[in-house]
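A single protein chain has been removed from this complex, and every other one stays in its place.
In this document, chain identifiers A and B correspond to the written order of the chains, with residue numbering beginning at 1 in each.
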Amino acid sequence: MAIDTTLEHLTSPWDHLAQENPLVGFLDTLLRGCGQVMFQNNPLTGLLFLIGIFINSALLGVAGLIGLVVSTVTALLLGADRSLIRAGLFGYNGILVGIGLAFFVHWNAFLVVYIILAAFLSAVVMMGLLNLMGGRDIPALTAPFVISAWLFLFGVYLFHHLPPSAAIAPTLLNPNAVVQTDLRPLPTGLAGAGITILNLVEAFFRGIGEVFFQDNLATGVIFLIAILVNSRISALFAALGSLVGLLTALFLFGGNGYWVYHGLYGFNAVLCGIALGGLFYVFTWESTLYALLCMIVSTVVMASISVALSPLGMPALTAPFVLTAWLFIWPRGGFHVLHPVALADVTSAEHIRHDFLAREHAVGVGRTVQPAP
Amino acid sequence: MAIDTTLEHLTSPWDHLAQENPLVGFLDTLLRGCGQVMFQNNPLTGLLFLIGIFINSALLGVAGLIGLVVSTVTALLLGADRSLIRAGLFGYNGILVGIGLAFFVHWNAFLVVYIILAAFLSAVVMMGLLNLMGGRDIPALTAPFVISAWLFLFGVYLFHHLPPSAAIAPTLLNPNAVVQTDLRPLPTGLAGAGITILNLVEAFFRGIGEVFFQDNLATGVIFLIAILVNSRISALFAALGSLVGLLTALFLFGGNGYWVYHGLYGFNAVLCGIALGGLFYVFTWESTLYALLCMIVSTVVMASISVALSPLGMPALTAPFVLTAWLFIWPRGGFHVLHPVALADVTSAEHIRHDFLAREHAVGVGRTVQPAP
Partner (left out) sequence: MAIDTTLEHLTSPWDHLAQENPLVGFLDTLLRGCGQVMFQNNPLTGLLFLIGIFINSALLGVAGLIGLVVSTVTALLLGADRSLIRAGLFGYNGILVGIGLAFFVHWNAFLVVYIILAAFLSAVVMMGLLNLMGGRDIPALTAPFVISAWLFLFGVYLFHHLPPSAAIAPTLLNPNAVVQTDLRPLPTGLAGAGITILNLVEAFFRGIGEVFFQDNLATGVIFLIAILVNSRISALFAALGSLVGLLTALFLFGGNGYWVYHGLYGFNAVLCGIALGGLFYVFTWESTLYALLCMIVSTVVMASISVALSPLGMPALTAPFVLTAWLFIWPRGGFHVLHPVALADVTSAEHIRHDFLAREHAVGVGRTVQPAP
């Protein structure tokens, strides 16, 4: 959601090139779209995200690129506001749609058409949410991805040309079923089970990787570095999110240890952390505590949405993040200890805090100045 | 949604009679309510719709009339705006509620009470959505029907006096189940199967008939003529909708051929076509392409909502149309190549385009006129 046009960025050689050469500009737009999945309006962050994805799966990477290009081109052809497009706001849902559909449906030519249609839809939904909620400063988050991907995924049961992958498996709920809580990599067997440093490290980094459906330690490491390139505060909250998510699920609620290992209780908390940690509220001690509670709640919501969808065998995607973050963002100015940020001012956590402190200082100075007699 | 008060209509003998005689006026209101199911504010269109319904099923026709009268009278008694009532905006959800409940519940005296209550509710919901979304120029579409009918249909499992028909059948989802893709009239057996001209014609017209739950070739033909009486553009897009829906489901996604034959992949695309084709955006080449994509997406959404409701055995009704059309209408002015129409200006596709061109021309002339020295 971050539109960052500070001088230090505009003056960099790449940005100059992107301003002058339309092709580089388009490439820059795509990379920013990739970075915006974790709210980082920075082409280098986006490039590192892409590298992290391709390291884990070239197939998912290609599917993501199709979605990224289609949703961005859709916004260009339909004449969306250029500054929004340039900030990558139409690309980030498209890349997630592409990866998400390729993750849950077997590859064939029809899937490519399906991804193109769903990525197109994600750009339409993004503009719709901007139009409906932008005026009240409520961000769309990854809702366009969740809506578009769900609408296309649910249908695969009824479409012969779109064979679902093994990840789609409806189950009957049983309140007496035992939840297995061992932290371990495999769904069956206890090989490598236990709360070991190695398992915790795996869970921690996979939690960051799973934001893009990447169940991979190295990818998680690259993602964290990619965020750090643009914002230390966002990187801190991304790390906090994955940590809080795994610890909460593991110790507080007794969640499935296989899910925890593979980062499934982490990625929504990661996104909640980044969003609440200095972007939609100014980074303060109060907002940090608020963000921590948002992360914890998101792990509960991950479980609840997964349960709600289990008769359909459908994945929660990033809906737990979208729903939880919305619930925590809706109060905005209603809680006086928090300082909400207008959508147009959502740049990076550092800039937002800097501007806030400057304003506070100005008011403080103004207060102490004596009025002229 | 169309409020049409152009001179040529007011001067017709029927309209004069409807203005002067309250009983004829009420009859006119009911017929317009019937026509508004497909956005045609025209009593003749409504009359032809009714004839088409009664040709297929007098029982469903009577149920529809009960709903139509109750929802219209509700709006009158509660004191809704007269011009809205006269345009049929409280009747179109009522007639659908009546037909829908009678389609899924066995006839008895309790069902009549049920239809009366649900039709009453549809008028309340219509006013609620007008109040909540009208100011942002988002139309209610058939959402009041879908909401009211779902709320009353879900409950029949728990009510002894309301025995569900065989059309209500919950099923367990199975991702490995084979989707049968033969185009054919029967759910079992392959009699008459295949992509024949006859089967395609059946599917095409049944797709239009299914807007009112009418699975009947002749009814579909009458419905298309009924739309043509009021608007050539709307008739064109209704036909395009049914065609795109059936071709998309049949060839692109490999949908159930039995569903395609009976128009179940057509009726939501028909409604999306009429709504997007010149009513909520001005009819241009760009909006036509946008409408075509909306029709295609609506076939996916028909599958996805059907899947979501299959554990409950409940029908999607026109929810795929409402959801898809909303997603495509929400962007409104955000996409500069499209020209959104304010709700108060939604008359017929022809009038809207005429007024738009006149305005464009005026601006163009204004531009070339030299300011007086």
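As a convention for this text, a residue touches a chain if its C-beta (ideal position, glycine included) is under 8 Å from a C-beta of that chain, and two chains touch if they have at least 3 such contacts.
From a predicted model like this one, the values you see are computed outputs, not experimental measurements.
Screening B:A58, B:L132, B:V201 or B:A344 against the full complex identifies B:L132 as the residue touching the chain left out.
Chain A meets the missing chain through residues 136, 138, 172-175, 177-179, 181, 252-256, 286, 290, 293, 296-297, 300-308, 311, 323, 326-338.
On the side of chain B, the interface with the absent chain consists of residues 77-81, 110, 113-114, 117, 120-121, 124-125, 127-132, 147, 150-162, 164, 168-170, 311-313, using the contact rule stated above.
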